[in-house]
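Excluded from the complex is one protein chain; the other protein chains are retained at their positions.
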Amino acid sequence: MKRKRTSRIPVGAPTLTKDDFKSDQDVRWCPSCGDYSILAQTQRTLPELGIPKENIVFISGIGCSSRFPYYMNTYGFHTIHGRAPTIASGVKMANPELSVWVITGDGDALSIGGNHFIHLMRRNFDINVLLFNNRVYGLTKGQYSPTSERGQKMYQSASIGSLDTPFNPLSLALASGATFVARSVDVHTDHLRPMLKAAFEHKGTSFIEIYQNCHIFNDDTFILQRKKEHKTDHTVLLEHGEPLVFGAEHDKGIRLNGFQPEVVDLTDGEHTIDDLIVHDQHAEDTTLANFLAGMSDTPDLPHPMGIFRSVQHPCYENLMTNQIRTATERMGEGDLDALLHDGETWIVS
Amino acid sequence: MKRKRTSRIPVGAPTLTKDDFKSDQDVRWCPSCGDYSILAQTQRTLPELGIPKENIVFISGIGCSSRFPYYMNTYGFHTIHGRAPTIASGVKMANPELSVWVITGDGDALSIGGNHFIHLMRRNFDINVLLFNNRVYGLTKGQYSPTSERGQKMYQSASIGSLDTPFNPLSLALASGATFVARSVDVHTDHLRPMLKAAFEHKGTSFIEIYQNCHIFNDDTFILQRKKEHKTDHTVLLEHGEPLVFGAEHDKGIRLNGFQPEVVDLTDGEHTIDDLIVHDQHAEDTTLANFLAGMSDTPDLPHPMGIFRSVQHPCYENLMTNQIRTATERMGEGDLDALLHDGETWIVS
Amino acid sequence: MRKPVEQIEAATILFAGDSGDGSQTIGTQMTETTALIGNDVATLPDYPAEIRAPAGSLAGVSGFQLHFSSEQIHTPGDLCDVLVAMNPAALKVQLHKLKPNGILIVNTDNFARRNLRLAGYEEDPLESQDLTKYQVFGVELTSLTRKALETTQLSTSEIDRCKNFFALGMILWLYNRPMEYTMKWIKAKYAKSPQYIEPNILALRAGNTYCDMTEQFAVSYDVKPATFEPGTYRNIEGNMATVLGLIAASHQSGLPLVYGSYPITPASDILHGLAKYRNFGVVTMQMEDEIAAVGVAIGAAFSGALGVTGSSGPGLALKAEAINLAMIAELPIVVCNIQRAGPSTGMPTKTEQSDLLQMFYGRNGESPIPIVASSRPFDCFEAVYEACRIAVKYRTPVIFLSDLYIGMGAEPWKIPELSELPEIKPNFTTSAGPSDEFEPYLRDPETLARPWAKPGTLGLEHRIGGLEKSDVTGHVSYDPENHEKMVEIRAEKVARIANDIPPTEIFGAQEGDILLLGWGGTFGALRTAAENYVAEGLPIGHVHLRHLNPFPNDLGDILNRFKKILIPELNSGQLLQLIRATYLIDAIGINKVQGQPFHVFELHTKIDEILKEIEHF
Partner (left out) sequence: MRKPVEQIEAATILFAGDSGDGSQTIGTQMTETTALIGNDVATLPDYPAEIRAPAGSLAGVSGFQLHFSSEQIHTPGDLCDVLVAMNPAALKVQLHKLKPNGILIVNTDNFARRNLRLAGYEEDPLESQDLTKYQVFGVELTSLTRKALETTQLSTSEIDRCKNFFALGMILWLYNRPMEYTMKWIKAKYAKSPQYIEPNILALRAGNTYCDMTEQFAVSYDVKPATFEPGTYRNIEGNMATVLGLIAASHQSGLPLVYGSYPITPASDILHGLAKYRNFGVVTMQMEDEIAAVGVAIGAAFSGALGVTGSSGPGLALKAEAINLAMIAELPIVVCNIQRAGPSTGMPTKTEQSDLLQMFYGRNGESPIPIVASSRPFDCFEAVYEACRIAVKYRTPVIFLSDLYIGMGAEPWKIPELSELPEIKPNFTTSAGPSDEFEPYLRDPETLARPWAKPGTLGLEHRIGGLEKSDVTGHVSYDPENHEKMVEIRAEKVARIANDIPPTEIFGAQEGDILLLGWGGTFGALRTAAENYVAEGLPIGHVHLRHLNPFPNDLGDILNRFKKILIPELNSGQLLQLIRATYLIDAIGINKVQGQPFHVFELHTKIDEILKEIEHF
């Protein structure tokens, strides 16, 4: 792991706590909203990163989730719908020392903001993107979003059901060249915190899809992946170098059948752990990561949780800084007076 | 193959010819521009589709390529930059009988229009999208585009080279749920025409990436895939159910090594055709298609040409028409007077 | 024992509580009941900020104000006769709207220390001296409801959710309204969860009986039915009237309706509303953003449908480039802007009229577009229908302006006869004409409209686009004189719509001291103010513009007949700017930019000032 550019808290300085990251504003989400947990895990994780809080910036778009920056006692900017990635790019480019976090929703990131999302992924700024996926527009009261299931009748908008095939946010991110792609769940606090940390440690754009419950407009859409009683059978934890095993008794696994994933029973005497796919999060080729991402689109397969891909590519801001350095070496530090007099001049006296 | 909704020319009616599809406008591209060939192949293919020309609509955005509709003696709309997919959706939805073609460039479709592009793919209107990929902004005189290679110095814009990782248009389309994805080359006329025809025959959104030469601002960017002397070694033709063989002497093939593609020599005595990947364009799972799409991002691998994926999913306009039919069956044909009097009313006399 | 009934002309009631307290529901019930009895009614729902506020907090207060009368009324009322405050936060936020000596009903069960603190009260206002100028009725709404429902099978939290009907029962008693309508509604609403029917009805009755039995209110009131023009009436919200107007335009023109939209407050309800009427062939498409939404409308219009899109301020900003395409391509689409308080995200749940100049000028180049504004909830029907008529007849995008206040407000509407609706004729071109060469920019000599030739029509194949087009042929043209000519034609086409507008109606004085000139959702306040002065015999007139672009041909004349032109607007003076530039008249603005409608008394204050000034001259 390369050292982050972001400056670190000097050794010996008082360590920060969760409370240092709470702003003075009342938190305003509905009771039981999944956003509370994500906020709490973020406030718990940030002190562990060892960076001064004045160097942290949260940028969001519009949506329930996008209120997040108001509750963080860091720098924050609640911008406009879908555009947070562009503003975050400007923030990071103007000051690469900052630790920049984008908070977005499934509508904000994938509907109106879809283009900025995919372009952010390919540029690979060192920015962390947290997508709160509740498969619904919360703030505008329950219309379907690009991740809503087809045919699902929503609170008000598609009274006869959505006709659109949902996006898989991870597949889109991977196809756009994302270098760090992960998934977690709002209430799986012990999983979410390490994911946040890993996203921060990754140098380049880190993208985490977080399954989030909207209690009011789309309750329990992720019930199988969120609830204790279901999740062992409906999620599979990705660990680098480990086979894909899941189930309450670690009794099931995923193997490859041609190009298709298949669940096998490890207790049936026919299959063993050696038949299973072994995860390689550092593979440069995206075939495996794509394959894992696609699993959540296939009924009856467990949804992978964890880091799908984590590879090192150059960051945009570093490439740009290098260009500036090279140009300065080649042409010398900019001399304004010389620049104004560039080319042919003549003197009138 | 299901029958298209688009109405067909009645039997016995005079058949159309290429000339019927030429408008009265002078064609205005630079000499040697690849767009000429694509125009000619389209004008040659349309008469073979058996549909009346008044039922054909070409919709484009802005760019050199987007001038295309002016040269077609069909209905045409040269709209605004990046938005052709949205306007085409409206055209098709308002009249599903029409055969709708979107003409777009790499900048138009993937830069400003990236969001509409991915959403069009997931909605699966029965629309054909031809993306003229010349890896440059032609009309605005040579800036880099989202498909330009990183570090490439362009005519004027990135005097120090682009910093962005290019998009792979096919990967993006697949990740967005595209049901028909293909690739061809402007001057490979015998390949391009069948691709156009297959796109038309496919019921759902058909996407063809066409490698196109911009003679002025990005000459020979696809030299290895376009030129006769190179193409046998640098492209591999996809045929459903056939192994991936290429080379002038059909002497090379692609096999799977773990999750990575690998070129093997079929004449070295060690490898046979049985080791090779066999193409399955109808696979519901996108792993193979993704894998093939990724090949062009890997140096030294041949670029696949042909149909990557072709699967049948419901079309948006049919789902909508069904909703209308169902609602009408359930609630009766709309009665305006009754609607206005809906709910509680009272009479003042 | 029934207490004395006092005849009054009008009353204004404000229900206020937490978002979850059901104020909107009982407000709507009271409105419907009152409308059915024959009163004139106007309502103003006042939603909390677009934030999920903690229960009991000031930010979470939701209000519903309703004004009913035996006379014609135009506004939901300035100050209220009755305030129902379900908790201390509601009291704190809304008390300033209660008239001195007004009736204040509070749910005392909610005045525990925690709630007081959340509302920012240091001490219990019910115990302090602050409320002495009101008639305070503390009612243990929660406990009383629980008691009334103790025999039902519901859990306590379910029972508590019925307490709004207890409050409604009290109000129905107070104004001598029947409970039948509400009972019917409860039965329909809970048809699929019948366990809730009985309890809610019980709560309603309990509230009603409570007033009958206790000595709470000395009198009850009666408001006689208003005199309405004969006809069939219903109660309608502005956004719903817009929905019906669009469907009517589609139906009467025979053009299928394609509505492309992206959700945004307060326009989303039009999308929700239209989506229900697939049996009218209505296609609604929730698109990925506002640009895609207007793109769909444009494509639909090119295909020969009625293409419509709708949004609010920020969404309109995004649509500008594409609306300009529709303008130069001369395609008929209707763009609905349900305005809210800007700038930027602004205050999304508050009203404002501050997008007028954006609609006029918010596009690059010379881009004239007709603008039609609705003035009150029911008027949305006629105004949006008129927008469709102009779009189709003149082949042009038309902007329909509404706002949050009228979009969410409700009032009785006299349902029109279908035969009264103006004609909308698409007049599609079906053949190329004598020259045999179809000319897509050959114009109707009267309207300057260009032909509308649908794809699918043999022989009319043609190409259009956003580059300047040659007159008549429609080919791409960079010719300087042609460009100037096309710019002029497009302006002239819009200007000629004025020939198609009925003479402007002036309410009150036809000439004299002051003309109140308004547009949009301020109609009610302006008309009420004007009525008041006219009743006093003062030479004051009121003109409310339906057409903002172009202005009516007779407007200049009318303005010249008054000494002072007053233009009240919920913005910093946008119509004002246009009127001054067009007519070089020193018109004066009355401006309020608070996210709130005008109170009639605010207008009176300013008008009185001006009247004084005029006298001093």
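A, B and C label the chains in the order they appear, each numbered from 1.
Convention: a contact is a pair of C-beta atoms (placed from the backbone, for glycine too) under 8 Å apart; a residue touches a chain by one contact, two chains touch by 3 or more.
Every value quoted in this text rests on a predicted model; they were computed, and no experiment measured them.
The chain that is not displayed touches the following shown chains in the complete assembly: A, B, C.
Checked against the full complex, the one of C:66, C:103 or C:341 touching the unshown chain is C:341. In the complete complex, the residue from B:31, B:241, B:269 or B:299 that touches the missing chain is B:31.
Note that of C:144, C:328 or C:607, the residue touching the chain absent from this view is C:328. Although one chain is not drawn, its touching partners on subunit A can still be listed: residues 23, 25, 52-57, 59, 62, 69-70, 72-80, 83, 85-95, 97-98, 115-116, 119, 320, 323-324, 326-328, 330-334, 336-337, 339-349. Those residues of subunit B that touch the chain absent from the view are 26-31, 33, 62, 64, 67, 80-82, 111-112, 114, 137, 139-141, 143-144, 146, 156-160, 162. In the full complex, subunit C contacts the hidden chain through residues 49, 51, 59, 312-314, 316-318, 320-321, 324-325, 327-329, 339, 341-350, 352, 354-355, 357-358, 360-367, 465-468, 476, 478, 480-481, 483-484, 487, 491, 571-572, 577-578, 580-582, 584-586, 592-596.
Here is the rule we go by: only the chains that are shown with their structure count from here on.
Subunit A and subunit C, compared by their mean Cα positions, are separated by 40 Å. We define each chain's centre as the mean of its Cα atoms; on that basis subunit B and subunit C are separated by 44 Å. Between subunit A and subunit B, the centres computed from C-alpha atoms are 30 Å apart. Looking at subunit C, residues 278, 288-289 sit in touch with two or more other chains. For subunit A, residues touching at least two other chains, in rising order: 112, 114, 146, 160.
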